[in-house]
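What you see is the complex with one protein chain gone and the rest in place.
Now for subunit A:
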Amino acid sequence: MNTVIRRLTGHLARGIAMIWVVTTISFVIIRNIPGDPVRGQYEKLIEQGMGPDQAERATAALYGFLPTGSLWDQYTGYLNGLIHGDLGQSLSTPGTGVATLIGSAAKWTVLPVLGGTLLSFLLGVTLGVYAAIKRSGKLGDALAISGSLLHGVPQYVIGLLVTAIFTTLWPILPAGGPVDISFEPGFNAAYIVSLVQHATLPVLTYALASYGGWILAMKSSVATVLGDDFILAAELRGLKRSVLFRYIARNAILPLFTILALSLGMLFGGAIFIETIFNYPGLGLLLVNSIGARDYALMGGTFLVITVAIVVANIAADLLYAVIDPRVRTGGAA
């Protein structure tokens, strides 16, 4: 158990360092916006007749740090705010906290990303085993080729293709948005069906975009395991095919968990294209909109959340790894 804790501590330390770097970059960007709008806002409020104290607090609420004072004071003030969960106020949606905006966008990203990734992971891994074992068969070849082809196609192209197919050529699914607004939100059938219908194309796009990669990764991992001595030994002991298959699959899938963690984290960033195409109000779209509106506090907050997602995904994958691989659990040599 000790090893797991040691690895976890390492991950946490690295994660915190990563988060710190991202927040510092956000601070530098916001602090150095051309024209210094932070200072400008402060002076504007004073001109409008606010007292210096009040103007300072109002500006700080907007940008997350004090408009006056040394760079160091501003920086520590900013970090202090973040630690207390204060991501500042959105400029483009006045009167709304960045945290609130991110919170409501996150749920539209997390479910499709998780759903799409897990779907393609399961499919790709299963078919990858098959493609590796039936290397010489027609179906095996077809699977490997489909994997390579799909792997090379960028996400947004796949997104545009499925949109063209399912909303124009064969219009059975809605083209965009998260849900049909004519339904009453809540736990009722019509609303849920609408949700699922709207989520189908984004999920399908996530799944198709990563499925090819999973087939290829699993195929090469299985090929490596097939060359391992213990598989030949198991064959020489006359183990049943089903047992042999489990030995191969379980050993081959292990290295893929690291990739799964990384790709989950990356997908939160990659959601940008897919959410834009489907006008799906998740984190990616929020980030795009915040950049368009020069809403720096919102940008910083979204970056931060995406970074945290990557860190959390990494830690989750590591824990999963420890559950599956006894060598990690007991700290033996790999």
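As a working rule, contacts are C-beta pairs under 8 Å (C-beta built on N, C-alpha and C of every residue); 3 or more make two chains touch, one makes a residue touch a chain; residues count from 1.
By definition in this document, contacts and distances are computed from a predicted model.
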| item | value |
| --- | --- |
| Chain not present in the shown complex, as UniProt names it (candidates "Inner-membrane translocator", "Cytochrome c", "Carbon-monoxide dehydrogenase large subunit" or "ABC transporter ATP-binding protein") | "ABC transporter ATP-binding protein" |
| Identified contact with the non-displayed chain, of A:28, A:122, A:149 or A:243 | A:243 |
| Where the unshown chain meets subunit A, residue by residue | 228-230, 232-241, 243, 247, 250-251, 254, 324-327, 330, 332-334 |
